[in-house]
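Some chains have been omitted; the remaining ones sit where they do in the full complex.
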Amino acid sequence: MLGFRLDLGRSRVCLAKKGLFEREVKVEGHLIDSLILSRIYDRIIELGGDFETLEVRLGKHKSDTSFVRMLVKGSSVENLGDILEEIHALGAVSIEAADAVLVAAPADMVFPDDFYSTTNSPTQVFFGGEWLDVEDTMMDKVIVVDPVGKRAFCRPIREVRKGDLIVVGESGVVVRPPERSRESTGIFKFMSSGSSSEKPAPAVIRQIAVDLFNVKRAGGKIAVVAGPAVVHTGAAGSLACLIREGYVDVLLSGNALAVHDVEADVLKTSLGIRLSEGVADVRGCRNHIVAINEVYKAGSLGVAVEKGVLKSGIIFECVKKGVPFVLAGSIRDDGPLPDVVTDVVVAQQEYKKHLKDVTMVLMLASTLHAIAVGNMLPSTVKLVCVDINPASVTKLLDRGSTQAVGVVSDIGTLLPLLAEEIGKLDDCR
Amino acid sequence: MLGFRLDLGRSRVCLAKKGLFEREVKVEGHLIDSLILSRIYDRIIELGGDFETLEVRLGKHKSDTSFVRMLVKGSSVENLGDILEEIHALGAVSIEAADAVLVAAPADMVFPDDFYSTTNSPTQVFFGGEWLDVEDTMMDKVIVVDPVGKRAFCRPIREVRKGDLIVVGESGVVVRPPERSRESTGIFKFMSSGSSSEKPAPAVIRQIAVDLFNVKRAGGKIAVVAGPAVVHTGAAGSLACLIREGYVDVLLSGNALAVHDVEADVLKTSLGIRLSEGVADVRGCRNHIVAINEVYKAGSLGVAVEKGVLKSGIIFECVKKGVPFVLAGSIRDDGPLPDVVTDVVVAQQEYKKHLKDVTMVLMLASTLHAIAVGNMLPSTVKLVCVDINPASVTKLLDRGSTQAVGVVSDIGTLLPLLAEEIGKLDDCR
């Protein structure tokens, strides 16, 4: 009926040669340097398989890529299929290029059973004789192919419609894990080993500043995800400064950040604590509710800025500068403010829209919204996560990419020093 | 026009005697034992005021209440007003009973400026010559009085309608902080000093079991708030057992708990980790998406149980036993499942509905949903919070009540031992 293969069975079954359960695969790239070959060998052995190296071309120089051809062996058709699927996610593909197998979604919001589940790495599907880049790469989604427009998209379950052509099995799909950035500078260079609370703080801060500066100079896009601790710890002014200076292209957050930002401007407190002195304000518990009420009286945060109710702070600078912000609702919200997107599915769509083409993300003392953003990011986006809780940082960095670094520090003391460093770089420009 | 006082000014101004800025107040209860008198004195002094003790009647025996009458002095009308508001939240009221001052809400979702902001302690308002109990006590809300029905309600901003009569100032409002429970047994008795990771685990577990047992024997209602770590750590079977045995009256959670509970039943993994062996499953990352797909194929969790797709686990037992569960959406959700309430304002209402008349709440390795529930609970509800992260426990216990205890432990090892202890008590019955 349509001009491409449709297959309802498990695509993996047909891959094994009869009786032998083996298959020739190849893998290319900075194999040694990026640990990819190690992981492939590891996974084969862990799954009880075996391999034979058929051909090796190691790069002679650091700029060369390597090429390995190997015969992968399983103990059964099933086992070989399992192994091939696992090493496929690491970039190992069959020697013969085969079209991706597509199966139509049986109903709205229902995948075919053997759906291919995406990684967050750049991915291509072979279809109609050519390689299509999968757009909007995200983790744990499916690939929908548009056979007419010759395009492929990453799609979450709620956006799948009956009849959408969904990739099943791993045939015809290639994943290209990002290689260790050789040219990168700044924080991503020296923090390749993840996060630490015992690195020299001045050096760490300078490197982040350099990265932000370079991204903007190169015309890149920076997203900031921030939690209310930015306001509680007295660092709202520093973030406001980064916005004003043009270092923030979109702000992704929740209700609390905006509420306490308003509270800080209107009542000079955050959660009832007077910011200039650190003491509890009289009737302080009531202050954030007063802040919410002021916004409801105005109608929205934008109108509150217009009317002069809001005269400074993070949201104020966003409005003045035209920097978009998305406030996603959560069940623990007080209010929430009229600007909050209370339906989480809609909020996810808004977040995704604004994360499109982002170059670098700065996560500041945020957990819920930071995890949400982490799930939406391809592994090629640079990510710096700052939190005083090492567990929060670790959770966010489990992304298998050297593009992500964690900084365990106090946002209240780090952010002012970061704003200062960026100021110095600006002056040198 | 209406049969009660309407006042648009600051109610506090009229409270001070001319020139003297002082006012006689009284406070009754287990003043010494519950630390209330200490806090009142503290706050007066911190705010720069002074006091004179006029009359003291300390209880002679432990069952007697105490009574203190004192003259509170401020440095100005404003200062005296501040002090009175602060000590009012601690139960200190003016000698002369005065009607609460009510002001009509100027618009939908807008409070009058001097609104009274609630605590989570039992509260009464004096209106039309009698004391009305405020219903649905929650923190940081306003009190709406129904002058015809003679009732008073705690209301969040989004439920306020134009013309609702809202209490302003603190006149005519009495807060009754819960007194230290003298009769309580179990965990609440011996853990009066908050949480610890270095208490004898067997004793702690036995006490929680006794509390759960006694609450049920007395016809009380138990709510459980649980996070997905319950499934990841292999403790889903133990929670399922508590549900089956009748120890859970409502389950409040989010998308992830249900997703991984389904994954554990259908695929025997949680986040791709095989539960029986702890090793990563082949294509394991894909498993929770498969679980979501299975539920979408059935249509809902309830139908999945009916159709036999789901054969065991937490949700299975809830459905079989008729125990209601509410799954509140969050922006980090995969899917989310069709059963998830994606609008957080609606989810809050659902949670609140099910928390009505709850006697005891058990929070298990949950943060987001546990904080949401904490915000909705009056200080009289017993609360036990178990988490391996001390910071999560501390955050949840900042409620100024001895009804709440925290247990820093591993849910994966604690929950099986708890289920066992409850089994022993059941056998003795």
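Residue numbering begins at 1 within each chain, and the chains themselves are lettered A and B in the order written.
In this section, a contact is a pair of C-beta atoms (placed from the backbone, for glycine too) under 8 Å apart; a residue touches a chain by one contact, two chains touch by 3 or more.
Keep in mind that what you see is a predicted model, and the values were worked out from it rather than measured.
Asker: Just want to confirm the stoichiometry: 2 copies shown, so how many copies does the whole thing hold?
Answerer: Whole-complex copy count for this file comes out at 4.
Rule of thumb we're sticking to: only the chains that are shown with their structure count from here on.
Asker: How big is the gap, in whole Å, between where the Cα atoms of chain A centre and where those of chain B centre?
Answerer: 34
Asker: Could you list, by residue number, the parts of chain B that touch chain A in their complex?
Answerer: My answer: residues 47, 82, 85-86, 107, 109-111, 113, 115, 117, 119, 139-140, 156-158, 254, 282-283, 285-286, 288-289, 292-293, 296-297, 328-336, 338, 342-345, 347-348, 351, 367-369, 371-372, 375, 389, 391.
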